[in-house]
Structures are given as structure tokens and as C-alpha cells.
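As C-alpha cells, the structure follows; a few thoughts come after it.
What you see is the complex with one protein chain gone and the rest in place.
By written order: A and B. Residues from 1 in each chain.
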Amino acid sequence: MLEHVGPQLFNGLVLGAFYAIVAIGLSLIMNLTGTINMAHGSFMTLAGYLAFSMIARGTNFWFAFLVAPLLAVLVAIIVERTLIRPLYGRDPVYSLLLTFGLSLIAEELFHVVWGANTLPFAPPAALGGTLALGFMNFPVYRLFIVIVLVFAFGLLGLFLYRTRFGLRLRAAVQDSEMIAALGTNTQLLYTINFGLGILLAGIAGVLAVGLLGLNPTTGNTLLMPAFVTVIIGGMGSLYGSLVAGVLIGVATSLMTLYVPAASEVVIYILMAVVLTIRPRGLFGEEGLFG
Amino acid sequence: MSGSAFNRRTFVKGAGVGAAALVMGVPAFIPRLGEAADAIKIGVLEPYTGTYAFPGENETIGIQMAIDAWNKKGGVLGRQIEIVKEDEQSKPDVAAQKARKLVNQDKCVALIGTVSSGSSISVQKASSDMGVLFFASGGHTDDVTGKNCTWNTFRTCHSTWMEAHATGYTLAKKFGKKFYFITPDYAFGHALQTAFDDVIKQIGGSTVGTDLTPLGTTDFSSYLTKVGPAKPDVLVVLVQGDDYTNCMKQADSFGLLKKFPVGGPQVELEPLYGLAPEARTGFWGIEWSYSSDLCLGKGNKAAHQFVKDYFAHYLNTQKKPPTARQCFGYVSMDRMLAGMAAAKTTDSVKVARAIEGEKFQSIFIDGGYYRKEDHQLMWPMWVAGIRPNGTPSDPNDLLDVIAKHDADTIEQSVAEKAKICKIVYPS
Partner (left out) sequence: MNRRLARVTPGRIVALAALVLLALEPTLAPYIHVDVTIVSAALLFTIAALSANLLLGYTGLPPFGNAAFFGLGAYGCALSIKYLNVHFFTATIFGMLAALLGALIVAPFLVRRRGIYFGLLSIAFGQVFYFIAYRFTDVTGGEDGMAVTRPYLAISSFTLKETAFYYLSLVVFILSILAFKAIVQSPFGRTLVAIRQNEVRVRYLGLDSNRFVFVAILISALFAGLSGALSALLNGFIAPLQLDWHQSGDFVLATILGGSGTVWGPLIGSIIFVIGRDIISTITPYWQIFIGALFVACVLGFPRGILGTILARFGAAPLSNEPEEANWTQSPAIAVDHHG
């Protein structure tokens, strides 16, 4: 049995990295403006579809990988300005319902434009193949995913903690009235924050479709685990989302060894436990939700 | 002041009620396009949204092709046939509601369709409550012709039992008798597993590993890494649809597809198109193929004509060749109308009696019949390898049919079925 644990841990890490990056995006958006973005998965799927279309028209994978998330951010900015902004200051239930409605629309639009069937999306040959690691053969693509996500994570950390803009963002989380009074354009800040969250979603999306297949509902399958990750890690905490993501990823993977039936529901059980004992999560900071 | 407030309140409540009444009244003004007087209306219940939208659309095309063929010959009983489509969304409660709507409101005389097992069962229940004929064209669960069997329901596609046996025998013959299963942990998966266990018992094989993958699993890596150490002769993948695509994709990324032969009870063209060519491999049960004479029958004019008609009318819009789903839809509708013609009525009981047991030729080799005891269509099933890029002339022609199994060899016998299914006609 022990020779199985190694591979499961690795798998769990990859899964965890995914959850973490999606969770961070969600957390950023939630923490600053109290917006619960149920359309986060749709933006991931959008980036995947855009990448697919670009590759189908002849661009190479790397170009699509860089550009597709940016296009998704463009859409996100429009959405934020028109639909989400009116909801700032209101009960989060409303943003939840609105973005849920957006996800329904998005799913159907994907169906209309790209068809209902799963589209073949393969990572480039350079990333194919496996690395013989002794106890398992580890797909290169998964390794690539981990590297990209760690990199994105690091960049995000630098941005938030080492730039002035990041400073303003963090200040706005603590007291947006004050920072507005000090002259910052908070509306712009909110928009950029949203765009940042979606950028992370877009990157995760393009990576995910290489792993999971591309159809109108691909992004949604990662949404709930991502929410759970946010809760467990604590909203607003970069570090918390990383730790929680890995925790959940590893827990899910290890569960498949011992109690497979519970491996998909274990995340909800973990969420229930955290919400009951310590709702602000492992590393939660003071934010909108306490 | 209070007087006028009450008036406003009244107005307000009235407006609310009026809005509700309007919503209820609007449908009266929606014309049902193309309603010809005296047409025979058949209700089509397929998923047009959600995961199964693609097979749902394909089944509908098959149904439409059958209708067009009959209408060209003058219809049935001198009347033209029309279909009324409803989106059952792969949700069983919606399917049941739509079924009732089609019969009670739209006056359909019979129902046809469904892809997901849940919807098949729920429509079977609703249609049997209403005493209306139902052809389950695309739902595979054994129960439809097993413990839930009813006089009014006929099932066209193969049962999970048939699927497991057809492929089990072929895989064992080709590769060996040690199986490793990746099984979806819900009713459908359990049924397939039970059927495969029966195959293993019959051929004296063994199961070297089973992974029950819970609902919602999109990442199969945890299970796939266990396959290598178990050293099976064949990796049997029981998951379907999008899960199949994910599993195969990930198996490929782990290099498993090059190390072990892989196979399974059912593959359809729809999920295969979603895989990159490197992952298109293995030997799978298939229920029909448009390009193989082993499926169509060499001299079978009807079969070849069907394919030709499809290419002429639908290839441009659909961009893909006909799949088994078109076959299910066509055969179901064709036989339903033939039954009506033979019974000279649309009365469900009489038509059902006319259909059951009747041998017929259709768009597949050897012909078939709906078994009297459980209303399962007894027709051959095939096993195919995959051509990753099709043939030079047709890149969509992915299925390389290698074996045919006759229905009697792969389905439970009448005696075995009698233990769980008893068809009783209303008195």
C-alpha cells in the first residue's frame, strides 16, 4: 500500500495547486468587494475555449496560453463594470445569484458557439510524455502545471506585497472608505482586482482543459472545491489558499486509496468542520466576512 | 389616507396576480408551428442541453429521418406524422413533467427518446401511468427491460448486460483473462460491474483490481497510478461520456495506453471526437457503425441508403457522420410506426402487441426483434478497435469493427429475465 502513497501525494499536489490558484482568484474578488463569483468557472472555460479557437486558427500553444486569459480578463472587466458594480455594498446573496445566472448564460453560449460536444484539446508535444520518477511515471504536463502555478503564485505575492498598487489593494481590503478619502480611485481598484482574479482563473482554465477536456461545463467542476479551499484557507490569505488547496488536493487523493467513495465528499465534510469550528479559516484575515 | 392605501394595495396585489395569470395565459398565444389537422403526433423527449445534448440531437436526427421516410410513403393510416420535441435536460423530474405535458397537453399518442438512465426510468414510469407507448431509444440501464419493465415500453439500444458480455468475451480472447476495472461508483457502473463479474465467472478469468470512482471525479490520476503495479492483461474502462474522455486523456498522459491494452463495454463516436488522436485507442463495444459492412450487412440496401441519405441531408450541418444514436432514433421510430401500421391503430396496447416478437429487417445486419418477455431489442452488438485519425478518405471514420456478437449470446436468457421482469397488459 505504501508504494501507492507516493504517487497519490504527487497527484494531490497537482490537484491542490489547481484548487489553490482558482481559490486565490475567488478570494481576491470576495475579500475586497464581497462579491461571490459563481461565474468564476465560466471564465476558466471561456479562456479554454478561446485558447482552443486560437490554436485551431494556427497560433501555437504558448501564444494562446498567454493571450487567452487576457481576453477573458477583457470580458471580465466589461462584466464587472456593467453588472457587478451595482451590487457593491449589498448582501452577498445577490452577487451569488447574479453570477450564477451569468454562469447559466455562459454555459449555453458556449454550447451555441462551440457545440455541446467535448472538444479535443491536447497540450503540445513538448509537454507530453512522462518522467520516470522511480515509484511512478509522472506526466510532464502535470509538472508543467505545478511550475506555472507556483510561478503565478510567486508573481502574485510579489505584486501584492512589494508594489505600491498591491499595497493599495491590501489597504482597500481593510478600509476602502479611508483609502478613497485619501484619494485612491476605489472603483478602478475594484475593477483591477476583479480582472486580477479572472486572470488567475483564465490561466487555470487553459491549463485545466489540457487535463480535463473542453466542454461547456469544464470550469464548473473546479468551482465548488475552490470555494471550499477559500473557506478552509481563510479569505484574503494568499498563503491560506495555497495551504488549503494542497491540503484538500492531498486529502482527496489519499482518500481514493482508503475510502474511495468518500473522496469527493470529503471536501464538503472538511468545509463543514472548518465552518463549525473556525469559520475564518486557517489563516483568515479580517475582511468582509469577519 | 388609509382608504387610498388599501386601493393601492389591492391594485398591487391584483397586478401581481395579473402577472401570474398572464404567464399562464401566454402559452395560449404561442402557435405550435406547422400543426396539420389530423396528424399523428409523437412526443420526442431528448436532452438538448447539458452533457448529453450531442447524443440527444443525434437521436432526434435519426427519428426525423424515419418520419420523413414514412411521410414520403403516405404516412401511417393515411395520416402524416409529426413530432413534438421537448428538452428533458437529463433531469428525471423534468423528463416526467414533459412526458405528461406531451401526452395531456399536446395530445401525443406515443413517446420516444431519452439518453440518460434516470430520464429513461422516469419517463417509463410516467408513460406507463398514462398508458402510452414509449420507446426508450437511448437509455442503457438494465432496469428498463429488467425490474422496471412495463408493457408499454420498448428499449432499442443494448442493455448494460449485453454491452459487458459482448466486449468481455472479445477482450478476454484477445488479451487474456486478468482484468482491471475503473468503474463509476453509481447505479450504471455497478450494473456494468455485475455484468462483467458474470463474464469473468463464465470464462474463468480474474479481477486484479477494481477502482470505484465516485460521482464528480474528473481527475482519475489517483486510480490510474494503481493500474501499473497490478499488471492486468486488460484495463477495462467502464466510465462513460465526459468521464471517459477525461480518464482516457489522463491514462494517455500517464503512458498507460502504451503499456496495457485498454477496452470497455461501450464507446460512442461523440466522446471519441473529444479526444486527441493519441488517446484514441483500445477495443470497445459499439452499437452500430456507419462504415462497416459487419454492422450494416453487405447487401443491406436499407442500411446503405440510410447512410447515403444522412450524408446527403445532414453532413453539411452536422459536420460529423451518423453515430449509433442516429441508428437508435431511426430504428425506434421506424418500428413504432410499423407497429401502428400493422395494428391499424394508434392505440398503445394494440400497437405494443403488434410490435413485440415481430422479426424485422432494418439498417443493420441480420435484422432483429423486440423480445416479447421484456421488450428488449435483440440485435447484434459489435466490438471495434479505434483508428486514431480515421481513414485517408474519411477522417471521422474512427471505428474499426472486428467482431460481431449475436444478441442471444450476450443477453440474459428469457428464463433468467423472467425472475425479475413480468410484463402485464392492462385488462
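The rule is short, and it goes like this: a contact is a pair of C-beta atoms (placed from the backbone, for glycine too) under 8 Å apart; a residue touches a chain by one contact, two chains touch by 3 or more.
This one's a predicted model, so the numbers in the text were calculated from it and none came from an experiment.
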Contact residue for the chain not shown (choose from B:I42, B:A66 or B:A96): B:A96
Touching residue (missing chain; options B:I121, B:A195, B:V237 or B:A303): B:I121
Absent-chain interface as seen on chain A, which is shown: 34, 36, 83, 86-87, 89-98, 100-109, 111-112, 224, 227-228, 231, 261, 264-265, 268-269, 271-272, 275-276, 279-280, 288-290
Hidden partner chain, residues of chain B it touches: 5-17, 19-21, 23-28, 30, 48-49, 86-87, 89, 91-93, 96-98, 100-101, 104-105, 117-118, 121-122, 125-126, 129, 141, 143, 148, 185-188, 190, 214-215
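As a convention for this text, only the chains that are shown with their structure count from here on.
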Interchain centroid distance [CA atoms averaged], chain A/chain B, Å: 35
Sites on chain B touched by chain A in the complex: 49-51, 53-54, 57, 185, 211-219, 221-223, 225-226, 228-229, 242, 245-246, 249-250, 253-255, 270-271, 273-278
Residue ranges of chain A in contact with chain B within the complex: 3-4, 7-8, 11-12, 14-15, 108, 111, 115-122, 128-130, 136-137, 139, 141-142, 211-215, 217, 221, 252-253, 256-257, 260-265
